[in-house]
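This is the structure I have questions about; it appears just below.
All protein chains but one are shown in place.
By written order: A and B. Residues from 1 in each chain.
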Amino acid sequence: MTTTVIPERAPLYKRLPVVHQLRSSVGLQRGMLVAGLVLVAIFLLTAAFAPLLAPYGFGQLRADGELFGSQQRPSSDHLLGTTVGGFDVLSRVIWGSRTALTTIVLAVALSIVVGIVLGLLSGYFGGWLDRVLVVIADAIYAFPSLLLAILAAIVISNGQASKWGGIWATAISITVVFVPQYFRVIRAEAVRIKAEAFVESARVVGAGHVRIMTRHVLRNSTRTLPLIVTLNAGEAILTLAGLGFLGFGISPTQAGDWGYDLNKALGDVTSGIWWTSIPPGLAIVLTVLGVSLVGESLNDLADPRLRTRRRAAALAGTVGTTTAVPGGVLAAGAEGVAGVDLLEGADATPLAGPTPEDDAGSRAANGDDA
Amino acid sequence: MSTPVVQINNLAVTFDTDAGPVRAVRGVSLQVESGQVLAVVGESGSGKTVTARSILGLLPQTARTTGAVLLSRPDGTGTHDVTMLRGSALREVRGRDAAMVFQEPTSVLNPVYPVGWQIAEGLRAHGGLSRAQARERAIDVLQRVGIPDPEHRVDHYPHQFSGGQKQRIVIAQALALNPGLIIADEPTTALDVTVQAEILDLLRRLPAEFGTAVVLITHNMGVVADLADRVAVMLDGEIVEQADARTLFASPQHEYTRALLAAVPRVGGARLRTAAATEETPEADEPAVAADTAPVVVARDLRIVYPGRLRSPGFTAVDGVDLQIRPGEVVGLVGESGSGKTTIGRAIAGLTAVSEGSLEVLGMEMNGVRERRFRPLRKRIGFVFQDPATSFNPLLTIAQCVAEPLVVHGVASSPQAARAKVDELLEAVQLPRAFGDRFPHELSGGQRQRASLARALALDPELLIADEPTSALDVSVQARVLDLFARLQAELGFACLFISHDLAVVDLLADRIVVLHRGKVVEEGTGDQVLGAPEHPYTQRLLASLPVPDPVEQAERRRQWEELREA
Partner (left out) sequence: MTSITTAEPTDLVPGAATPTPGRRRAGGGLGRYLLVRFLLIFPTILILVTTVFVMMRATGDPITAAQGGRLTPEQLAERIHAAGYDRPILVQYLDYLGSILRGDFGTTISDNRPVTEVLTTYGAATLELAFYALVVAFLVGIPLGRIAAARRDRGIDATFRVSAVLVYATPVFFAGMLLKLVFSVWLDWLPVAGRATTGTEIELQRNGAGTGIYLIDAISTGDPAAIQDVLEHAILPAIALGLLTAGVFLRLVRTNVIGTLATGYVEAARSRGVSERRLLRKHAWRPALVPIITVIGLQIALLLAGAVLTETTFEWKGLGFQLVQYLQARDYVAVQGMVALLAVIVALTNFVVDVIAALVDPRIRY
């Protein structure tokens, strides 16, 4: 054996998720990712600095002893006017970002934990527990999520809405809806990874179930999570807004809630009052748009079929050093001399259909030793 | 001679990748006369597939091409430079002037359309045929590639055909338009050796019966010897040698060609282990094949059934197998896909449950064994998996992976503590210590397979199961891994079950060869017995189907094969 070119490793910050994707993206995908990140950043900053940014409190009805008044047009006092209940629209929109953020974080964290535990156990051990859980998850998955969330909201808060009561109720409602999704994803990954040679080799070595599950299966099955988290964060905001719109929101004296405000603005629209509905609505749209754009671009970048590759400069130079990403973060798949590998491997993606087992396993991209 | 069917002048192809431009083909010139079979050989990454695809302009958008590919019309009315064609002009050429046969028949047939419709698509794309006429032609061409009952089967879907039949259909699709040239890209790599022989037979008849020239892309020197008139050897995007087949095999000029030919294992060729054993000169304390010691593995009437779903009948993978592996012995298990060879290996390693019969591994009965009882024995068994790309946890370093058995069995408290031993193991498999800190994807296939060997040998096992350890590797890499394997076996003296579909590879290493066919042992004996004078018809067929890398000898082999087929 002769010396081998040791691939250079990129500095740590370049290998972090998102940063790595940002660097490897081009064109439209990069544009979408950047736009999404900017929107998300605005959302996070607004939530963080709401007390500084908002001119009034979320439940404030009067300043200097004077009532704001109901349905006031935008003015210098109230940049976006006031609601039918006499609250300042701009302030409520800004405070609403806090509610949204708290709910997303709680809901996503809860559902990830529950979903991962159930999915991992179910996928790894299989058997009747797995079958039962799969049927349950499928049944719930196919059911209108909003209706389920309504039921959960009734159970948890029984219609009462204190600030944390409302947030928890919503977060748990969303969790009920999301757990089947995480369960399905993690279970599918666990089933796939369980059949991989490296897990079998751990079994052959004599490793116990706990060790295999934590060291080998879990760490490899959570690669797609950042992606699902971003996609679900958007859905969480929409569900929160939907619940608020249907009257399961958080009362205005407790916190800002975009869905609740839209519910109250429904009547205003008919009389042509636009400033009570458009600002909270746009806040929802922009936030969901931000996380969805990030999620969508991450999805594209993770899927070699959907990924756009950079077109190189016209001059064909020497082969550059391959920047290797340990674990690949999201960019799994044939790296390196990708174009050539794709052709030589000639292993087409199997049809996504009822026979996923047909995938004969990717042929190894075998390099020369020398 | 008339104008060549295809003439490639100074072709260069560069791919744009994340890592920058990659020059896959650099200045290749080739030509193929009508009725000729040109083989382009090379290992992975040599640019042979890219060269072939550029003949039809089938490269991805990230490819940039310079040079010329002059393709002639079969009726001799004109020649086009394919690299200059775009859109409909390029479409006209595809299929009419040249057509392609791909590697994986399963993935190149559309699962939701009948095969006849798919053949007719090519015909109708070039116009002039009604639906009925196209169907007529499809039936005709199916008949000619040897699909029985074509009138009926033309309406069947791809999943209703066997693997070999699918490849025949793919060839029929290519032939339907009577192109002047067929480009066959690894046409038999995905097939079993007996099926491969049938397909090679069909391909061999193409120039005579259909008047087409063939460009054959392959890594298999046996296939080259069987089919090719001329051979071009590619290395790193360049042609290093080009000659007619007999000359090339008889007196290879380039160093790489010579190395490549030398690396191909041959049935009945020099055996690695006898060579290794004589070097070591084992005298008294090396009981290589001692008949008196207790065997490490004994299978008696072993049956393994994969249960069917929803009360449908199960699939019997192993059907009454008797097998023994004695300490220090290397047993080669050969068979085609579906023969049950991998299942036997997995059962010995406790990965698949035994259904019936008895399987004793290191003195423990595996029928109905509990994992907890078997676990202590696992440290005495090593396993090398087929695919080096997937047998390492991608998130762990090589050192952590190799240390896994040491940590699990309490020999070392942590991967860090095991590092000294890991370094030793890496050196034993001829990998630099520094590789321990790398991640699996940073190693090449051959390097990974060595690390896999290091992991399997970490606890100095008495039994090693190697499941197709080299089938995913290039030939030259395979030679080195097999060599290392033989040397380590001689040094450490473990017993080994070596599973492979390749008779020649098994012959290199095994003391005894067991031939499996559909879950049953059909023949068993030493390499000389089984491969020198096979008794069972299946073994004879298997052996005759295996193309040897020598055109003269292969011509003789082919004759034997034809006789066997007639019989």
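Keep this in mind: a contact is a pair of C-beta atoms (placed from the backbone, for glycine too) under 8 Å apart; a residue touches a chain by one contact, two chains touch by 3 or more.
Here the structure is a predicted model, which means the values were calculated and not measured.
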Interface partners of the hidden chain - shown chains only, full complex considered: A, B
Touch with the omitted chain, as defined above, among B:20, B:35 or B:163: B:163
Residue of B:326, B:480, B:501 or B:557 in touch with the missing chain, whole complex considered: B:501
From A:166, A:234 or A:252, residue that would touch the chain that is not displayed: A:234
Contact residue for the chain not shown (choose from B:5, B:71, B:154 or B:174): B:174
Residues of subunit B in contact with the chain not shown: 56, 58, 88, 91-96, 99-100, 102, 104, 106-114, 118, 121-122, 125-126, 148-149, 153, 157, 159-165, 170, 173-174, 177, 190-192, 194-195, 198, 306, 308-310, 312-313, 315, 317, 336-339, 341-343, 386-387, 467-468, 471-472, 501, 518
Footprint left on subunit A by the chain that the document does not show: 27-28, 32, 135-136, 138-148, 150-152, 154-155, 158-159, 234, 238, 241-242, 245-247, 259, 262, 265-266, 269-272, 274, 277-278, 281, 284-289, 292-293, 296, 305-306, 308, 346, 348-349, 351-355, 357-358, 360-361, 363
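The rule is simple: only the chains that are shown with their structure count from here on.
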Inter-centroid spacing, subunit B versus subunit A (mean Cα positions, whole Å): 42
Of all residues in subunit B, those that touch subunit A in their complex: 12, 14-24, 43-45, 47, 49-50, 53, 59-60, 62-64, 102-104, 106-108, 111, 185-186, 349-351, 375-376, 378-379, 381-383, 385-396, 401, 404-405, 408-409, 430, 434, 438-439, 441-442, 444-447, 452, 455, 472-474, 476-477, 480
Subunit B-facing residues of subunit A, complex: 1, 4, 6-7, 24, 196-198, 200-208, 211, 215-216, 219-220, 309-314, 316-317, 319-324, 326-328, 335-340, 342-344, 346-348, 350-351, 353, 358, 361-369
